[in-house]
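Excluded from the complex is one protein chain; the other protein chains are retained at their positions.
Labels for the chains are A and B, by order of writing; each one numbers its residues from 1.
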Amino acid sequence: MLRYTLSRLSQAILVTFVMSFLLFMLIGLMPGDPLENMLEGNPSLTPELMAQMRELYGLDQSVFARYWNWLMAALSGDLGYSSLYFRPVTDVLFPAMLQTVKLMGLTLLVSVPLALLLGSLAARKPNGLIDSVVGVFSFASISLPNFWVSLLLIILFSVKLGWLPASGTPLSAAPSALEQMRHMVLPVAVLAMFHVGPLVRYVRASMIETLSADFVRTARAKGLGEGSVMVRHALRNALIPMVTVLALSFGSLFSGALVVETIFGMLGMGKMIYDAIGNIDFNLALVGLLLATIVTLLANLLADLAYALLDPRITL
Amino acid sequence: MTDVTVAALPAPRSIWSLRFEKFRGHRLAMYSLVFLAVLTAICLMAWPLSQYLGIDPNKTNLLARFKAPNAQHWLGTDDLGRDVLIRLMYGGQVSIAVGLLATFLMTVLGVAVGVTAGFLGGRTDAVLMRLTDCMIALPLIPLLIVLGAVDLTKLGLSAASAGSPLFIFLRIVIIIALVDWTTMARIARAGAIQVRDRDYVRAATVAGAKRRYNVLVHVLPNISTPLIVAATLTVGRVILLESTLSFLGFGIVPPTPTWGNMLTNAQQLIISAPHLAVYPGLLIFATVMAVNFVGDGVRYAFDPRAENEGRSH
């Protein structure tokens, strides 16, 4: 197990470095260059001065040399300055990360129980009425454009009915917990709607499989009630591999969070990355993307390890 | 010498006719296919209709903003006075074309990677599959935004061609294919590994077949079933990705209309003109849903359990 962990961990680290280089290159291909953006509109800048500055910042070097410099600085803790917020990148990203964790965490609290409920209901009678309805629902979930649903919910609940705020972030300086929650309702609803579809299909398939397994039939023969069979045997068995499914959905959940944060104006990681790229904030975009990548890789690594631990069929 | 009676052999029946019959049995898929065909036909009418009504869909007219539906503008006009219907029709062309083209491109890419990995095996396989594993995990939208933001003039393209609508269109197709080929690669690899160890490939090798022959003649036809199923389901996802990207402003940019970028402005107009947010999204939803139903029907029709019906023992 230790060997497996170390080997997977070293692979993840290698991938992180490769990704950091690729992202560094891609970010460098965004329009403009860091210096121009930083000093935009400064009339005292002569071309000669610009050239000097370029040399000073190492911008005249090859992409490899620049990457190396950036990497060395990054590894020593200097992730650069955000040109959009005039603050160190870390200061900007840390609160944003908390915001995104909150959004994604709340989403999981909604989508996972909902998926288990709907999936189990559908699995009880495959091809029955409930199953068909749940099937169409999960198809809708993977087919709905989440930005459109966000707009519709805002139009309905904020503009027409006026029940819920259209923005995900409270305006007051020290909002109460209830106030914060009210602002989270719509974003979480959209994200959960979009996250739940594939999960439902997974739970349904795995429940149907376990419900036809021998041990479940034994449990039924023992005279256990249907509810007890569902919860104690079938559901519990479906839960273990669900860890992997959840981890694999992490990337798409983050993608969804980016869209939702952007529409609801929540200062999370997704919106940070979006704004950074839109406003050519090289440092913020690079670190934000890299952070998102690392967290996703980490989630997958943990899922792999959890799966290996839980499933005796994988020999380590 | 002949000791097998011909009568014992069932008449040859193509797998495709069996499949088509099964697909027709999947009613939801059949309706969806009809819907998509009609929708595509309507979208293709954009140019003739705009000529007939005398409308330039990209021309702004600030005197004719937010017009209600009338004889010339059947669905009214948007915030810049452009005809909503014609723009929706052009947008549909773009969405469907991106969906089909990007899916085709990523199938080619995924099959190339997957078959190479699966057929060569060993270290090539290990490296390629590690790469695929990582790609699968990455968050697509942020990655697409960066790729969408790349300044092509920095790659040596002239500013004029980089900004042309055709280039912007191709660029979306390419970047979506670049980040989303992994599912195809996995399927192709799994199939290639299975077929690689089949005795018919070995027999061909003994008879002098080279790797290229085996891949083209034996591997590709035998992995086509799961690939076709996966490709159909991919079209829907691609349409969603394109519209999301265009909505966020990193996909296809105005004046070229797409269902996604028509919603970008709608966000600012949810108080004054909420109806503008309804049509494009509804069309995206209906199209993607229909494509997914068709995909489900294809999967059902291609279910291997049905292919064995003709087997005689």
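Worth pointing out:
Methods note: contacts are C-beta pairs under 8 Å (C-beta built on N, C-alpha and C of every residue); 3 or more make two chains touch, one makes a residue touch a chain.
Definition applied: contacts and distances are computed from a predicted model.
You can't see one chain of this complex, but its UniProt record names it "ATP-binding cassette domain-containing protein", from the set "ATP-binding cassette domain-containing protein", "Cytochrome c oxidase subunit 1", "Nitrogen fixation protein NifT" or "Phenylacetate-CoA oxygenase subunit PaaC". For the chain left out of this panel, the touching residue among B:Met30, B:Leu80, B:Leu152 or B:Ala204 is B:Ala204. Mapped onto chain B, the interface with the missing chain covers residues 1-6, 9-10, 12, 123, 126-127, 198-200, 202-209, 213, 218, 221-222, 307-308, 310-313.
Quick note on the criterion: only the chains that are shown with their structure count from here on.
Averaging C-alpha coordinates per chain places the centre of chain A 24 Å away from that of chain B.
Residues 11, 15, 19, 23, 26-32, 139-140, 142-149, 151-152, 154-155, 159, 166, 248, 250-252, 254-256, 258-259, 262-263, 270, 273-274, 277-278, 285, 288-289, 292-293, 296-297, 299-300 of chain A touch chain B in their complex. Note for the complex: chain B touches chain A at residues 130, 133-134, 136-143, 145-147, 149-151, 154-155, 236-237, 240, 243-244, 247-250, 260, 263, 266-267, 270-271, 274, 277-278, 280-282, 284-285, 288-289, 292-293, 296.
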